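Omission of a single protein chain aside, the complex is shown with its protein chains in their original locations.
In order of appearance the chains are A, B and C, and numbering begins at 1 in each one.
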Amino acid sequence: MSMNLLKAGYPVTVWNRTPARAEELVAAGAGLAKSPQELAAASDFLLSIVSDPPALEEVLWGPHGAMQALKRGSIYVDSSTISPALARKIAAACAERGVRFLDAPVTGGDWGAKKGELIFMAGGDAATLKEAEPVLGVMGKKWFHLGAHGAGQTIKLAMNLILALQVDALAEALALVTGAGLPGEKLVEVLQSSMARSGVLDVKAPNLLKGEYVPSFPLRLMHKDLGLALDLANQLGVPLPATAAARETYSYVKGAAREDLDYSAVMKFWKR
Amino acid sequence: MSMNLLKAGYPVTVWNRTPARAEELVAAGAGLAKSPQELAAASDFLLSIVSDPPALEEVLWGPHGAMQALKRGSIYVDSSTISPALARKIAAACAERGVRFLDAPVTGGDWGAKKGELIFMAGGDAATLKEAEPVLGVMGKKWFHLGAHGAGQTIKLAMNLILALQVDALAEALALVTGAGLPGEKLVEVLQSSMARSGVLDVKAPNLLKGEYVPSFPLRLMHKDLGLALDLANQLGVPLPATAAARETYSYVKGAAREDLDYSAVMKFWKR
Amino acid sequence: MSMNLLKAGYPVTVWNRTPARAEELVAAGAGLAKSPQELAAASDFLLSIVSDPPALEEVLWGPHGAMQALKRGSIYVDSSTISPALARKIAAACAERGVRFLDAPVTGGDWGAKKGELIFMAGGDAATLKEAEPVLGVMGKKWFHLGAHGAGQTIKLAMNLILALQVDALAEALALVTGAGLPGEKLVEVLQSSMARSGVLDVKAPNLLKGEYVPSFPLRLMHKDLGLALDLANQLGVPLPATAAARETYSYVKGAAREDLDYSAVMKFWKR
Partner (left out) sequence: MSMNLLKAGYPVTVWNRTPARAEELVAAGAGLAKSPQELAAASDFLLSIVSDPPALEEVLWGPHGAMQALKRGSIYVDSSTISPALARKIAAACAERGVRFLDAPVTGGDWGAKKGELIFMAGGDAATLKEAEPVLGVMGKKWFHLGAHGAGQTIKLAMNLILALQVDALAEALALVTGAGLPGEKLVEVLQSSMARSGVLDVKAPNLLKGEYVPSFPLRLMHKDLGLALDLANQLGVPLPATAAARETYSYVKGAAREDLDYSAVMKFWKR
């Protein structure tokens, strides 16, 4: 994402918890901040993307955290996938400092990030999104204004719930078919001609058939997102029986896995 | 299906448990048999399609059933969705009589049946399928040879498991999003741009958003197919946690519904 | 059960699909019938107990089956665990022949059978139960009249659903506790002092802690009973989410097991 901003001519300064990850960007001309605090103090437009809510809380409110240094009048966009409640907490803290915040998680994966074809799901003020558009447009191809703060996260969690269940459904179907002694390839071939065709079928079925799960979107992150979706649903009193069942299946694989796997590795539940 | 055979110039004789359903075909030139037995006795190529295993057992082995009258050397194709075990039982009974059997359930719905664009999932002898192709080709656009007897049913059950879970996943996601106070349309709009796009999203999302569930594929049949898939899986010792969870949600709606609804009515679980 | 009848002085004739299983009874003075048909033809009081619905259908309606030979005026008690629908089908067939039928599944296990301390859950005519009481009283310590035909089976399935879930709950709790690095014995000790105490805790916790699952009530039969309970519930449109989840866990263990295990072996789901 930062590389695309650099290529588009924006002056970019970066910070990463793992310094080595910033090296390629620095080599390409990015400045390097010593801490989130230093970065926030120097930025008119701050964007964060980390793996989970505790990581974001650390970046914002931990030692040398960004929040205390965010500049009045600046725009802060978080593209992590977190809970809507945390997004609203950040929005409130930003509002106190005169900072305009958007929760804007993304979809599109590594591939979309590199190509600049991410999709942003934004919650917050429409005018702020309008102002952020030129920057978002460098990193992504689409952005949706979905409602007030937290709305971006809510839609993102709902989307990932669907992706997780689609992959899990495909895994259950393949387990059934292969358990009955038929080749899984036959099922996939028929599905491609039917109403059961889907983006997930195109992208993930080859992984499941080959048993190769090189991470595109890591299982541990999908498992985390299912947890966030279920937390939200349970706070709202909205039952999600199939999501809850699938989360336990992902949990089983996460517990048994020794390496970092794509979430399509949920298939390993059936390969004991 | 029969109408397309008539239009293609095939001589067709029909029987239906509900005689009125045969009237349109008779008016179009089809002969009318008094029983499955009479129909089988007169046919070189017999095709059956009924709603569930007991209905098929009645048609084959009930009073004036077809099995006793099937002609040696004839082809019998069943396009109902039943258990692979029943398909194999029929195949064995046919073999005893010198009848060539295919289990060949279909997908494509009412629309596909009318247009002659069904897809046949066939189990049985490849040579028999080859011989049946001209007839199947009038009713459908594709046919797959999936393995021995029962293979067609196994693949069909796996496909319907996926469809049921995809619709249920969409319903869970919409319940979450609307429970959080956001319009479901926003979710659907974002999904259309993402990897979560699918045939189900195109066809069923409008039903779920509008709360209109005019039957295309009835919920009671989808519920039955989930039961068949779970029966098969449990016989094989293959756990299907998400399918099992979804089946209970469909069961809830089936138990509460007073009318015949499309399976997308699973959404009613959340609209108490 | 037959041994207790012999000891009580009743003349007893027996039949078993596996002849060796009848030897001990024959040695103790029981007559041996050549088939269910021969046994039924010679009996004023017939009792059957087999492992599942197909086995019972074979015994009643298969070659040399009992139904055709049951004597007008006799009493027929089935103590197998089957579906209420099959119990009602048997009752109807018996009524046609002037035979009085009770569905009367039992609980109490091998131990209760040997001690003559079974509990009978009876569906059917109260007067028939009254007449059967002296015989049932030799084999059991209690009998309940639960309603019309099928009621005994319905209550039995509901009871086994509870037992299966109680054992599964204990297994999940032990998996959590040991997964967190604590000894399972600690949990069991605390439970014994709490409202979570139960018959299942007393009888099954030692198996789970030791990982020894010598069959008292076989897992494959509990798995079958969960299937019957879910079939009934799904016909009625009554959702059973936790039962459905547990059934898949039992299914996993059944699929992976190479030997005959007690249903407390559901714990093996967590011991990969």
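Just so it is clear, contacts are C-beta pairs under 8 Å (C-beta built on N, C-alpha and C of every residue); 3 or more make two chains touch, one makes a residue touch a chain.
Small disclaimer: the values here were computed from a predicted structure and weren't measured.
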> Which one, C:Phe45, C:Trp61 or C:Phe144, makes contact with the chain that was left out?
Replying inline: C:Phe144
>> For the chain left out of this view, which of C:Ala8, C:Ala55, C:Ala169 or C:Leu221 touches it?
In response: C:Ala169
> Considering the whole complex, which of C:Leu5, C:Ala33, C:Met222 or C:Ala244 touches the chain not shown?
Replying inline: C:Ala244
> Of C:Leu187, C:Met222 or C:Val253, which residue touches the hidden chain?
Replying inline: C:Leu187
> Touching the left-out chain: which of C:Met1, C:Ala113 or C:Leu161?
Replying inline: C:Leu161
> Which residue numbers on chain C touch the omitted chain?
Replying inline: 84, 107-109, 119, 121, 142, 144, 146-147, 150-151, 154-155, 157-159, 161-163, 165-166, 168-170, 172-177, 179-182, 186-187, 189-191, 193-200, 203, 229, 232-233, 236-246, 248-249, 269-270
>> Tell me which stretches of chain A touch the chain missing from the display.
In response: 223, 227, 230-231, 233-234, 236-241, 244-245, 247-249, 251-252, 254-256
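Here is the rule we use: only the chains that are shown with their structure count from here on.
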>> Looking only at residue numbers at the chain B/chain C interface, is the share used by both copies over half or under half? Answer same or different.
In response: same
> Which chain would you call central, comparing Cα centres to the global Cα centre?
Replying inline: B
>> From the mean C-alpha coordinate of chain B to that of chain C, what's the distance rounded to whole Å?
In response: 35
> What are the residue numbers in chain B that touch two or more other chains?
Replying inline: 233, 236-241, 244-245, 248-249
